[in-house]
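One chain of protein is taken out of this complex; the other chains stay put.
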Amino acid sequence: MLRFTKKGSKKAGLPPGALVHMGKKKIEKTRITLMDYDEMHFQDREIKTLYESLSFKNQPTVTWVNVEGIHQARILEKLGECFGLHPLVVEDILNMEERPKMEDFGDYILVVLRIPYHYNSKSNEIETEQISLVLGPNFVVSFQERAGDVFHPIREQIRNGKGRIRKSGADYLAYALVDSIVDTYLKVLEQLGESMESMEEELVTNPVPQTLQIIHDLKREMILLSKSVRPFREIVGKLERGESPLIKEPTTIFLSDVHDHTIEVIDTVETFRDMLSSMLDIYLSSVSNKTNEVMKVLTIIATIFIPLALIPGIYGMNFKHMPELGWRWGYPMVWIVMIGIGVAMLMYFRKKKWL
Amino acid sequence: MLRFTKKGSKKAGLPPGALVHMGKKKIEKTRITLMDYDEMHFQDREIKTLYESLSFKNQPTVTWVNVEGIHQARILEKLGECFGLHPLVVEDILNMEERPKMEDFGDYILVVLRIPYHYNSKSNEIETEQISLVLGPNFVVSFQERAGDVFHPIREQIRNGKGRIRKSGADYLAYALVDSIVDTYLKVLEQLGESMESMEEELVTNPVPQTLQIIHDLKREMILLSKSVRPFREIVGKLERGESPLIKEPTTIFLSDVHDHTIEVIDTVETFRDMLSSMLDIYLSSVSNKTNEVMKVLTIIATIFIPLALIPGIYGMNFKHMPELGWRWGYPMVWIVMIGIGVAMLMYFRKKKWL
Amino acid sequence: MLRFTKKGSKKAGLPPGALVHMGKKKIEKTRITLMDYDEMHFQDREIKTLYESLSFKNQPTVTWVNVEGIHQARILEKLGECFGLHPLVVEDILNMEERPKMEDFGDYILVVLRIPYHYNSKSNEIETEQISLVLGPNFVVSFQERAGDVFHPIREQIRNGKGRIRKSGADYLAYALVDSIVDTYLKVLEQLGESMESMEEELVTNPVPQTLQIIHDLKREMILLSKSVRPFREIVGKLERGESPLIKEPTTIFLSDVHDHTIEVIDTVETFRDMLSSMLDIYLSSVSNKTNEVMKVLTIIATIFIPLALIPGIYGMNFKHMPELGWRWGYPMVWIVMIGIGVAMLMYFRKKKWL
Amino acid sequence: MLRFTKKGSKKAGLPPGALVHMGKKKIEKTRITLMDYDEMHFQDREIKTLYESLSFKNQPTVTWVNVEGIHQARILEKLGECFGLHPLVVEDILNMEERPKMEDFGDYILVVLRIPYHYNSKSNEIETEQISLVLGPNFVVSFQERAGDVFHPIREQIRNGKGRIRKSGADYLAYALVDSIVDTYLKVLEQLGESMESMEEELVTNPVPQTLQIIHDLKREMILLSKSVRPFREIVGKLERGESPLIKEPTTIFLSDVHDHTIEVIDTVETFRDMLSSMLDIYLSSVSNKTNEVMKVLTIIATIFIPLALIPGIYGMNFKHMPELGWRWGYPMVWIVMIGIGVAMLMYFRKKKWL
Partner (left out) sequence: MLRFTKKGSKKAGLPPGALVHMGKKKIEKTRITLMDYDEMHFQDREIKTLYESLSFKNQPTVTWVNVEGIHQARILEKLGECFGLHPLVVEDILNMEERPKMEDFGDYILVVLRIPYHYNSKSNEIETEQISLVLGPNFVVSFQERAGDVFHPIREQIRNGKGRIRKSGADYLAYALVDSIVDTYLKVLEQLGESMESMEEELVTNPVPQTLQIIHDLKREMILLSKSVRPFREIVGKLERGESPLIKEPTTIFLSDVHDHTIEVIDTVETFRDMLSSMLDIYLSSVSNKTNEVMKVLTIIATIFIPLALIPGIYGMNFKHMPELGWRWGYPMVWIVMIGIGVAMLMYFRKKKWL
């Protein structure tokens, strides 16, 4: 699986605006749900084609159309027509490898974000999917790359009528969706933080190659997360500045809160990168330390025993004329000399603080 | 204990503005104290509920309500109502993991900061807590995550009537609180600086794994401090620029002084990070140096004695026809040759500057 | 072959504006093709000199003159005259080592870009060539350093009349050319990403010198790519901002899309650089790990057997008076002692977690 | 001695504006000198209290009051009153650990700088002291932390009446003082540069631990210098921009020159930091090189002699049935085989380029 690059290049050679879905997997079935609500009324249904949503679009109630699994270009082919979108907008929504961005087209705002949907704690890989939002005067259309409702809590809020969501317009709904996406990052970062903390304890005392593997995996993920999260700041900032009449003033203060969270996410990613770099340096130093320790053991043993071995070697020679061999106390003397040399060596090493 | 990430993610799924306290520990009892003063009068009392402070709020005297241990949401639930705060402000105050920030709501200013309250000199961990301030026309409400009065000196100043605090308004009080928070960082950095200086001396001469552990701990703390302190600059800068009518002109010059101190704190954190990075590099080089020294000892010993050992080995062979064995001076010759080789080797190593 | 610097210095000493082709190789023949089209009509022909294009230039149809292999200065010498270009523009087009840039001369816009035309997967070298575009009111002249039509897909689009290209003006054609150049980078980066991913798997488990070579090659290419791609952002940004009347409003939205892709390219290059730096650190740590492992094996063997060897050495001595030699169980005792020492050592190493 | 942090934290708990001297040492006696001059007249005297300078202050001549050793707060307590200074200004002057800064109070300008007064070439430590200047309409008051007249050359210029100083106003005097402070940094950097150049020569050829110590010391000083010098740029820039009527137009051009020198100082500090980082990397690589060399020697010796030693070992065995032992040419054969193996090994190592 290729995670480092995006497949935008497949488009090379096609006329701009050609409708081709460019995501990785095309397994799930497309599922379209529609919610329509105001403070009093509320309905929730599954629809087959986007055409069914047209009747809701022009009513004063807030209409939220959510499309999960957008690979079936056939279903979506009339998307631009239904909602009056520019061909490039449709292309951006279908191209699953778009850089996060926000564009204001006057009548509607396109927001393209990425959300982490799965964290593989074994390979420490974080899979992300693209989420696109189109915010119109009283509707929001959201597109998810894969099935699985990441917006379930918001759906529940609408159903229960809790909080201010039922009392607010489409811009508040868009805020709630973006907010839930940003919160997902905080949750993922928390998990990664736990991995880092548990790893940190063994870093100096017991550096094992697995630690290195984890550090590498996490660093790679931070680099990738950093790439997909950094554009968020500008996106939410642009929304918050409220240059579009689609974003009403009371929502601005909530967007300012998301803005803070976005900066928090970016800060945390940068902090984690710094920490992992630091950990890697520490790891390298720890391994050097350990090599040094191993070297010392080797050197102590070799320095004591290699010279010692010379003595028995000498008295193992077969020269005819070796007076010591005939001495009465020659053999005990050899023992005494050898033990003496050994003890002297040990004392020397202790003095050098190698022991 | 998780220190790397904040628990903002717990909120995921709740409607924005839901009142849940998100700090780490919920042990201490909430304690609310109230000070009310002007140049002439002064009173100081403990109150049970925020309602008791309402009567003071509307008098021309400066009212300071300080809440320690804010986990009992029940006591604080009417907070927004009492002081007319936006629901998100109340949420920010209760959420103990907020990014430091300052927001001007016209009638009042919210300042969220972090303060280090404990430095564990064993694990070199710095625990921080969140402090929120709400500055109104003639009142300040301050919220501390934990019990323990970090503002004791300011309280004493008010009691003694020393300095200009009793003669000044609520904005000066807010300045004094922020100033004391920034000074706490300088104090903590001083302690860390001492740890670094004492460690520095052993860095080149005697690099031990404990040094590595300390460097790692301090680097981690610097990264975390950096994250919580960096937003201060913008916060104090915004206050100083005096865009809000709540901040009167004479206080601006004092805020400009805090601004300088804030930059000093940030500069020092950056300087310490640079120094720790440098120290780590030096540590690694020192360990390499030591490994090199150990290697030299091993090599000298092995290079002298391994070849030497060959000679007695040869004359320990049991060949029938080995003329040297019968020579009168064969044995002394072996000694002479061996000593000669050893001395030559030593001279070679001295020439190579290994000795 | 010199790839690190550009040969702009050859010009030193010549009067500015002197017509000298400064590219690397002068092998290919210059080939000039001309396309002239509007929504209804279309013609496509090869021409000999730029003069032949003059008649088309002044018609309302879009005229695209493409020059491949621009080394024959003779053919191009009237270039400035034909299209009314400033001498420095002609010099920039002919100088194959120009920094990517965009300059608005009022009547026409000069865009100089670089395109990767070949990726040598053995040496991991990416060869780039310079592409210059001159956009006038209803014509585009493009200059390629080498033969080989990188714009083939666009040519096909014009021939087929698909997409909006036939319905749009010269500015859209220029957009399409720039877009196809940016897409080429995405394609190359994808290939490099695959190289990196395949390499990544062996990084911790099996670091071989070839891995190091590849990391080095890729890092070098990233540095070089970074240098040639970074100016793109400003170039496309300037075009997008639409300050020139030559760029009509509907094209702006397409340029904004290219702008996003350009940022994507730059981001990816930076991300890859970060990853390669991280990989290099991991590589170094892995090699240290392996050295540590090798050292352990050596130390274990040496620590067990060097001391053991002392025992037979002692009983190989030829002293007359060595009581042990005459003992009945002396020889088996030696075996027992040696095996005992060996087992004790192994247990010690297991305890130290070296085994 | 603590050099890493400043003792600003001692103030924590005191009301802002409290007069406490916060420098490190309080040894020297305070000494106040006064110079009063214009183009024609000139006087120079030592005074006891700042009150004595008041009469000069209101004359049209330029008055320069220089205070050396500012620890005696008693003498300075009326400072604010004498010159009409804001309490915070007096606090900044007395607090010896202030961050360099410039503040315009309308009637006067406060400039706080640091100057290196001593370079310990043994520990490579650079001691700095704080210098504060107050520039009024026709007076300059300067405060030095320690005794010792760093402004001696300027005093001489005034005495001699050379240069334009006597013909110019108080703003030119302030310029001259700032200029001499900036020049001091250039002098110190030159000394450090010499240390670096002498060290550089031994870096690759003979890396010794002392080199490492010096690199570390210099890096630390660069980090500290960088911290105290960086604010200069903004300070001098603000002065140069001439927003204050206290700075007359002809002085601006001189300040622009100081501004260039300030950037030169900052550039040099950054350049030195880069160089020292580079040197440290080279040092580490050199040590690795040397370890590699040592390893090769060890490996060559061990690889040649350890296998060789096996041969005499074998023929030293006491088996009854070892036919070789009885052979006539057995012993010479052993020599030939051993020499042959040794030579083959050497040739192998030469081929591997280890010799």
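Lettered A, B, C and D in written order, each chain numbered from 1.
Basically, contacts are C-beta pairs under 8 Å (C-beta built on N, C-alpha and C of every residue); 3 or more make two chains touch, one makes a residue touch a chain.
Just so it is clear, the structure is predicted and the values come from calculations on it, not from any experiment.
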Partners of the unshown chain among those that are drawn: C, D
Identified contact with the non-displayed chain, of C:R233, C:K248 or C:K290: C:K290
Candidates D:R164, D:R241, D:R328 or D:R350 - the one touching the absent chain: D:R164
Touching residue (missing chain; options D:E68, D:E129 or D:D179): D:D179
Touch with the omitted chain, as defined above, among D:I253, D:I336 or D:L355: D:I253
Chain D residues touching the omitted chain (full complex): 153, 157, 162-165, 176, 179-180, 183-184, 186-187, 189-190, 192-194, 196-197, 200, 203-204, 253-254, 256-257, 260-261, 263-264, 267-268, 271-272, 274-275, 278-279, 281-282, 284-286, 288-289, 291-292, 295-296, 298-299, 302-303, 306-307, 309-310, 313-314, 316-322, 353-354
Hidden partner chain, residues of chain C it touches: 2-9, 11-18, 86, 88, 92, 98-99, 101, 103, 206, 209, 212-213, 215-216, 219-220, 223-224, 226-227, 280, 283-284, 287-288, 290-291, 294-295, 297-298, 301-302, 305-306, 308-309, 312-313, 315-318, 322, 324-328, 330-331, 334
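FYI, only the chains that are shown with their structure count from here on.
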Inter-chain centre distance, chain A versus chain C - centres from mean C-alpha coordinates, in Å: 26
Rounded Å distance between chain B and chain C, as computed from the means of their C-alpha atoms: 41
Chain D: positions in contact with at least two other chains: 316
Category of the chain touch graph - line, ring, star, complete, other: line
